[in-house]
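Got a structure for you, questions after.
Removed from the display is one protein chain of the complex; every other protein chain stays in position.
The letters A and B name the chains in turn, as written, and every chain counts its residues from 1.
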Amino acid sequence: MKLSEIAAALDARVEGDETIVIRRAVHPSEAEGPEDLALAMDKDLLALLPGSKAVAAVVAEGAELPDSIRGRIVVKRPRYAMAGLLDVFEKPVHAEPGVHPQAYVAPDAVVADGVSIAPFAYIGPRARIGAGTIVLPHVTVSADAVIGEGSLLHPGARIGERVVLGARCIIHPNAAVGNDGFSFVTPEPGSVESAKTTGRVVGTNVLLRRVNSIGTVILGDDVEIGAGATIDRGTVTATRIGSGTKIDNLVQIGHNVQIGTNCMLCGHVGVAGSTTIGDRVVLAGKVGVADHVKIGSDAVVAANSGVGTDIPAKQVYMGYPAVPRARAFEQYKGLARLKRLFAEVADLKNRLHAVDGQGKAPAAPAEAGQD
Amino acid sequence: MKLSEIAAALDARVEGDETIVIRRAVHPSEAEGPEDLALAMDKDLLALLPGSKAVAAVVAEGAELPDSIRGRIVVKRPRYAMAGLLDVFEKPVHAEPGVHPQAYVAPDAVVADGVSIAPFAYIGPRARIGAGTIVLPHVTVSADAVIGEGSLLHPGARIGERVVLGARCIIHPNAAVGNDGFSFVTPEPGSVESAKTTGRVVGTNVLLRRVNSIGTVILGDDVEIGAGATIDRGTVTATRIGSGTKIDNLVQIGHNVQIGTNCMLCGHVGVAGSTTIGDRVVLAGKVGVADHVKIGSDAVVAANSGVGTDIPAKQVYMGYPAVPRARAFEQYKGLARLKRLFAEVADLKNRLHAVDGQGKAPAAPAEAGQD
Partner (left out) sequence: MKLSEIAAALDARVEGDETIVIRRAVHPSEAEGPEDLALAMDKDLLALLPGSKAVAAVVAEGAELPDSIRGRIVVKRPRYAMAGLLDVFEKPVHAEPGVHPQAYVAPDAVVADGVSIAPFAYIGPRARIGAGTIVLPHVTVSADAVIGEGSLLHPGARIGERVVLGARCIIHPNAAVGNDGFSFVTPEPGSVESAKTTGRVVGTNVLLRRVNSIGTVILGDDVEIGAGATIDRGTVTATRIGSGTKIDNLVQIGHNVQIGTNCMLCGHVGVAGSTTIGDRVVLAGKVGVADHVKIGSDAVVAANSGVGTDIPAKQVYMGYPAVPRARAFEQYKGLARLKRLFAEVADLKNRLHAVDGQGKAPAAPAEAGQD
């Protein structure tokens, strides 16, 4: 592929020798020769170009290049250009056409054209696999599940019974979609109910009765579920994840949760049952969201936060418990200044004692800050 | 099934036409006709009944219903009634009787009557599978493991060697029971030992020696292990989880941990090695518990808490580090009022300066709160 062709695919301009033929896109330090295109869109990578064997590079506007770089592609928004570059140089997974003889496909499963089903994949009774979908080794597609066209199921992905995936979904290794909800109930009000209402444990959980999950999970189009993530089915109706939403590794989504479109839920996020999340919401790593909470569209929650209350649309929240970002920063600042505040109050006490003779006269100045 | 029969199964009373024949239990908005029983036990769902195609509903005491509902079941404790309803309308997983020819069962494994072993399930040497147990696709039951009767192993569940499951256990997709403990030791005291005792890093971990795990995991009866959860084996003896305890998705239980009966550990909970948890303890989502800690029976720990110390029985703890709930609320309240406190102290300083002439006279009132 010529440099000019790559630039055209990115809608970017090319400078210098646009006829250089490129075979790989690489980190500048890993270039082995003139066929390697060095990706140097940020400052740190740009600094590596003088020592690189590359003669072609992708750079941001205004970058200064060594003479060794004979041709360059200049991009406006480097992160976005990266997406285009990695479409051009994508390394798709190995998949052989058709159903491998060491796969299991139930006699009444329906497999569309152009599907790849690998060794040890299991397609259960009445399941339907859309056209062009790739099912890699050790995938379980359970009875009555429906997989949209052009989807990609990585090794060890578990698709539960009756679960529905839209088109072009990607389920990463060992993700499990359609597990039973974690739902148990005590005959009389149990310890959690009294702890929430009175702050004390009154009833005790001498019997935990299982609440079966008869609902399912419905994913829209272009949804990704990260490696090891777990999505529970609804109790009666469906847990739903809207089109374009991306869920990272080891995320847990509880039963009955409703998530809108184009959200991003980062690693280790946990969302408890029956919570509703709008469109384009971003939950950073390790955020926990309580049950029955509502998070408005376009809200952003900072990493490690614990969300126990509703969040309005377009708000940025952080902390534990999560509060608006400005308030959280104020609290951190206050915490950092606490030591000084204790000293100041001790000083005021001493001085006021000298004025009004009341209160206890401290034995020594060192008392401040001790406990 | 007639409405009267369902009511009898729930030990609830029926009002109106008790002869209505029901085929499905549904969310009110998903009812398609008179054979769908609308579950409307809470206010939000009740409000959907006027627009629903259902003519029969399950409701709480005192609910007001539209005329379209010709028969109703009235329940006292809606959450508990739900459990009964979903027993009646359960949708059990697809399982074919016997050992599928594409399964692997070691010649010396012992498989009881009425067992279902799916394609690509692996039953290792000398493993024993109890009567009526269902082993779904891609399950590994390793050598010498024992699975109690009536258990259900979901796709991708991993049962380690010598692990023992009681009767009626449910292991959800991709859960792993019986992994090696995370246990390493340095020849001389390492960085963690000095960090804990002196607060500084003295020794460094130039060699990490592995401590093998030769113990196992023993689960009681009616234990559930959530999707993607991981339970490590004991170093020498067994990690134990008592009967009736329910463990949610992506929970991590370290080596040698002892958990009592009827506990509930919610999503992303982590319990470090050698910790002891009593009976009926509830750990909400994302709670972390340090190693060698003791948590008393009936204790409840709020979501996202970090437990570093023992918790007495029947106490409600929260926060990081976790403290009794009342104290935690007091701290949050204090944090929220900190800004005001800084302003008040600044005001006192100014006023006391006017009285005693000591301290620094602030340049401007705006100084308060700055840093």
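Quick notes
By our rule, contacts are C-beta pairs under 8 Å (C-beta built on N, C-alpha and C of every residue); 3 or more make two chains touch, one makes a residue touch a chain.
All of these numbers come straight from a predicted model, not from anything done at the bench.
When the missing chain is restored to the complex, the residue among A:A25, A:I147 or A:V293 that touches it is A:A25. Checked against the full complex, the one of A:H172, A:R233 or A:H255 touching the unshown chain is A:H172.
Of the candidate positions A:S194, A:N262 or A:T276, contact with the unshown chain belongs to A:N262. One of A:R72, A:H138, A:R162 or A:H255 touches the chain omitted from the figure, and that residue is A:H138.
The omitted chain makes contact with subunit A at the following residues, 25-27, 29-30, 39, 77, 79-80, 82-83, 86-87, 89-91, 93-94, 102, 118-120, 136-138, 154-156, 170, 172-174, 224, 226-228, 244, 246, 248-250, 262, 264, 266-268, 280, 282, 284-286, 298-300, 303-304, 314-316, 320, 325-326, 332, 335-336, 338-339, 341-342, 345, 348-349, 352, 355-356, 358-359, 371. Listed for subunit B, the residues touching the missing chain in the whole complex are 104, 120, 122, 124-125, 138, 140, 142-143, 156, 158, 160-162, 174, 176, 179-180, 182, 184-188, 191-192, 195, 199-201, 204-214, 228-230, 232, 235-237, 250, 252, 254, 268, 270, 272, 286, 288, 290, 306, 308, 320-321, 327, 330-331, 333-338, 341, 344-345, 347-348, 351-352, 354-355.
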